[in-house]
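The complex is shown incomplete by one protein chain, all other protein chains being positioned as in the whole.
Chain IDs A and B follow the sequence of writing; residue 1 opens each chain.
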Amino acid sequence: MLTRNSADVIVVGAGVIGAACAYYAARSGLRVTVLDRGPVAGGTTGAGEGNLLVSDKEPGPELELALLSTALWRELAEELPPEIEYEPKGGLVVASDEAGMAALRDFAAGQRTAGVTADEVTGDRLHDLEPHLTSGLAGGFHYPQDAQVMPALAAAHLLRAGGDRIRLRLGEEVTGLLTGAAGEIRGVRTATGELHAPYVVNAAGSWSGDLARLAGVELPVRPRRGFVLVTEPLPRVVRHKVYAADYVADVANGSAALQSSAVVEGTAAGPVLIGASRERVGYDRTLSVEVLRRLAAQATALFPVLAGVRAMRTYVGFRPYLPDHLPAVGPDPRVPGLLHACGHEGAGIGLAPATGLAVARSLTDGEPPLDLTPFRPERFPSAAT
Amino acid sequence: MARTPAELVGAQPGPPFQITFDGRAVTALPGQSVAAALWGAGILAWRTTRGSGRPRGAFCGIGQCYDCLATINGEPNRRACLVPARPGDAITTQEGHGRAALGV
């Protein structure tokens, strides 16, 4: 029997990952309660740019997740209201010299075998795609599958689209997990009482490690800081998601040193976003003028027209990442009834639908939409932590 | 009783000069901001909004609200309440973001 305090599944986290899990679970007929200690999209989702990218991913499990998500986002864009600002704008990765171009060519060749569309653009054709792009670049690659969505609104509308099957409880923090005699999940405890369900999905973003610990398991999720610069409102100055080639190296790079390369893109609302700084400094929100300087310098190098444009604000977010830079998706064999959907680093918005669908299939004993083996939550030996 | 603010403070400003607003001559006093000069000519709006195209002008008067953004000598998004008026300044009604020329 379902009561006010019970559900088929409890999703912890009202960010885009939790929202996608709840949406697909509800669509499978389950009754879902979504808990968050804050508001909808209050964590990393609210600080994201809304990248739905395949262009930055090398062939492998993450790219497979991204390609599935890309298709699912196209479906969602039909179903959800236009307020989510889904825009299949495509990506453009540029290289300043021939060596960079050769690296991009190799990278794209590998991606093509995995199902990515990547079209080489010669230096003299770049301005057809991006009229304000700086002159003298060697060339680039156009990725028509890259797209963008407004993350906070996407999360909010995914939750809303679940209708009556999704119950939202905001401002409620999970303080403990309820388990049965065999250690199986029975629900969660919050400050206001107990909530019962046979399944709990850990979609707590950067705080997923803490929730896992409440369940007695180790999941080494760490935060990686990123700044985004936001300009004054502009007309469409940048058509694609444009970035320099060294970005690709940064994503895979495990170094704790600052790495940044400007990713520049327009938004439906007007401002241009300049992002993609990556640092490991814990949860320090303090402004780093050096990071901002690099972002601004790289953006104005790509688009000199932006030099006279003003940055109105900057925001900081904490990308949740796991040591091998792959998310944890699916059931945790160590705690029956516990599932994870976390650790998506800077790609959570893009990877949300495939993650949500995979989690929903696990909950209903359905066929997984892709091989989840690389995303096994228990893959990290606890000795390492 | 003072009839004007200038009489109240006993202002003896230097000779007035001309600026233009959408091509029409406006008299400004030395030391006035662009917004003050426009108010002095009874002009309260010099911008239209990005969304609904509604008229706007100075609101907070101290550079905090950015409602008074004006295109001054072709440069958009300048706070008219802070920018001093200079002889010959050409103020034009700013439409939306004021940067339509950059659009691609």
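Here is the rule we go by: a residue touches a chain if its C-beta (ideal position, glycine included) is under 8 Å from a C-beta of that chain, and two chains touch if they have at least 3 such contacts.
Please note the rule applied: contacts and distances are computed from a predicted model.
For the omitted chain of this complex, the UniProt record lists the protein as "FAD-dependent oxidoreductase", which is one of "Chemotaxis protein CheA", "FAD-dependent oxidoreductase", "Acetyl-CoA acetyltransferase" or "Cytochrome c biogenesis protein". The hidden chain makes contact, of the residues A:20, A:159 or A:201, with A:159.
Remark: the residues of subunit A touching the chain excluded from display are 14, 38-42, 46, 152-153, 156-157, 159-160, 168, 170-171, 229-233, 258, 269, 271, 281, 285-290, 292-293, 295-297, 299-300, 306-316. On the side of subunit B, the interface with the absent chain consists of residues 1-14, 29-33, 35-37, 39-40, 44-45, 49-52, 54-67, 69, 72, 75-79, 81-84, using the contact rule stated above.
The working rule: only the chains that are shown with their structure count from here on.
Averaging C-alpha coordinates per chain places the centre of subunit A 45 Å away from that of subunit B. Subunit B contributes residues 50, 77, 96-97, 99-100, 102-104 to its touches with subunit A in the complex.
Across the complex, subunit B is touched by residues 130-132, 232-237, 239, 270, 305, 309-310 of subunit A.
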